[in-house]
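Sharing a structure below in structure tokens format, with a few things to ask.
Every protein chain of the complex appears in place save one, which is left out.
Showing subunit A:
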Amino acid sequence: MGNHSDGSPNHSGTVATAGQNEVEKFQDPGIPPHRLRLADTDPRAAKKAERQVALLFGISVVGTLIFLVSYFAIDLGNDSSIATIRLQNALLGIGTAFAMLGIGTGIVHWAKALMPDHEVSEERHAIRTEEDRQAAVRIVDDIVEETGIKRRPLIRNTLLGAVALAPLPALAIFGDLGPRPDFALAHTMWAPGPDGKLKRLARDPDGTPIKAADVTIGSAFHVIPEGLNELSEGKLNEKAKSVVLLMRLDPAELHPSPERIDWAYNGIVAYSKICTHVGCPVALYEQQTHHLLCPCHQSTFDLTQQCKVIFGPASRPLPQLPIAVDSEGYLVATSDFHEPVGPSYWEREQHVLIPNS
């Protein structure tokens, strides 16, 4: 009494056991009596099931033929209409579905209705004996004993050291797998050219420059740097870093911090379109609330507070592109972004410290 942990139902200390001491031994009920199917007794039912299976396989054949006919008979050229493409897509799909389903359901129906279905019970294997277990332990003990690893710590320690050091060369080699990005993430095409020429803001996708007068209040321009379309290689990589959203607000609604006073022009502001969370294009602009919304994870940026994050998982404001107007009235970027655009990466903190304008 009182020992609750032995798990024996006959010696529970807390449950009244009067009259329950005689536990009935569980009888193995064995396999239930075999029940014959219709197809086992009635030859006509068996014949019918056979025909059903054949029909299912036949459906599969028809499906394959539908696929082949629609693939070869419907000729898709450059001038095919959407309706033709849709018809072919539908027939290819239906054909494949029937071809696969016909075989699968046919085999299952065959097995269920016609193949022998007598029940078989498989006996358990004998559990391994204690002697076998002891023998295995002895083998391991012998190995440890004969290597003498316990008696020779010098060998043991040098072996451990060698094994621990061996993978290190692999680490060095993996470092060479690809080009290191180095400062590529810290700079964009917006930096002034080598001759000090400031980059103009151009329309995406046609690349024509934008005049300040073109940007009326409430407008949103999707902007790429001047010269992006003329790049012969790496155009997409450059575009991915340098896309900008250009908007014009009532200047009274902007609240620039002192060091950003001259980054806007008459209420026209330019912000990186790359979300600081995972880099989706933040291009949903609500012109009345002045909120920018990222479509991927709903990060929301407030344009009137220098694109501060007001909702969602982004952790930093969108980087602002300082802009001005050149002598011909076109909008230009006075420098590159003052911080790397887009999501965080390992070296980002060091790159912020590098003046990249």
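We take it that a residue touches a chain if its C-beta (ideal position, glycine included) is under 8 Å from a C-beta of that chain, and two chains touch if they have at least 3 such contacts; residues count from 1.
Everything that follows uses one rule, which is that contacts and distances are computed from a predicted model.
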Worksheet entry | UniProt protein name of the chain not shown, from "Circularly permuted type 2 ATP-grasp protein", "Oligopeptide transport system permease AppC", "Glutamyl-tRNA(Gln) amidotransferase subunit A" or "Cytochrome bc1 complex cytochrome c subunit" | "Cytochrome bc1 complex cytochrome c subunit"
Discussion item. Out of A:D204, A:D326 or A:E347, which residue would touch the omitted chain in the full complex?
Written reply: A:D204
Worksheet item: Of A:M247, A:C307 or A:V341, which one is in contact with the hidden chain?
Response: A:M247
Practice prompt. Based on the whole complex, identify which of A:K47, A:K112, A:R152 or A:R180 touches the chain you can't see.
Written response: A:K112
Worksheet, complete the sentence: The one of A:F98, A:F221 or A:F337 in touch with the missing chain is A:F221
Worksheet, complete the sentence: Logged for subunit A, residues touching the omitted partner chain are 35, 37-39, 82-83, 85-86, 89-90, 93, 108, 112-113, 203-205, 210-211, 213-222, 247, 281, 283-289, 291, 293, 295, 298, 300, 311
